[in-house]
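Can you keep this structure in mind? I'll have questions shortly.
All protein chains but one are shown in place.
Labels run A and B following the written order; every chain starts at residue 1.
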């Protein structure tokens, strides 16, 4: 019997409901939808890294990576990245930030899907990810 | 060679197209997008459990669970739950129902992503899920 383990990096705010920021079972690691909140500070409400797409995207990447690391994985293990944007006009800028962020990886990190949805007020981007460990 | 098996609980209406409510192959079980339709009744069109978010959410959970059970899994095997809402204003109430529904599970059930999309008229919530069996 393989155990399912919840992954909760210390940098993360408590989930707003009964779910985990990430879970791992066997070689499968699933990262929940992450947004651009700054590292958790006690007694403070979750705060976005800033109002811009760049600030939020980089913070969201950092939040996904913290979960991958805590679960024993890296970007190289990621099979699928889902990017949720609120504005089709943000696509080109997001891709620029994305390419820059991943430029040193020899293998393109993963398959990707970008969809345009609503998000809570003030949030411009959300990312979730599925990893398969080697 | 591992077989892929379609999972069709008797409570479910026939899918509106050539796909399965759930499929299992090896230790992976995927639940298709479920909505708040009442158990299938012969000769009757699919009917939502009610107009409210609470009624539809609880019915949707029941519909996901029926597929998990039929496939030999439980909520505890679920790695990812995707919740699709039609209104960002429903988030707080959905979380309340969600926390109540899962309150007796010792391990938070899974990673989760909530996105705000359109759904067919009258439907307020859709949920799909990925499970990995132990």
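Structural remarks
By definition in this document, a contact is a pair of C-beta atoms (placed from the backbone, for glycine too) under 8 Å apart; a residue touches a chain by one contact, two chains touch by 3 or more.
Every value quoted in this text rests on a predicted model; they were computed, and no experiment measured them.
Listed residues B:37, B:61 or B:84: the one in touch with the omitted chain is B:84. Only one of the listed residues, A:7, A:67 or A:81, touches the absent chain: A:81. Counting the whole complex, the residues of chain B in touch with the unshown chain are 1-4, 6, 15-23, 25-26, 28, 30-33, 82, 84, 115, 117-121, 126, 128, 130. Residues of chain A that touch the chain left out of the display are 27, 76-77, 79-81, 88, 91, 95, 98-99, 102-103, 105, 107-117, 130, 132, 134.
By our rule, only the chains that are shown with their structure count from here on.
Chain A and chain B, compared by their mean Cα positions, are separated by 23 Å.
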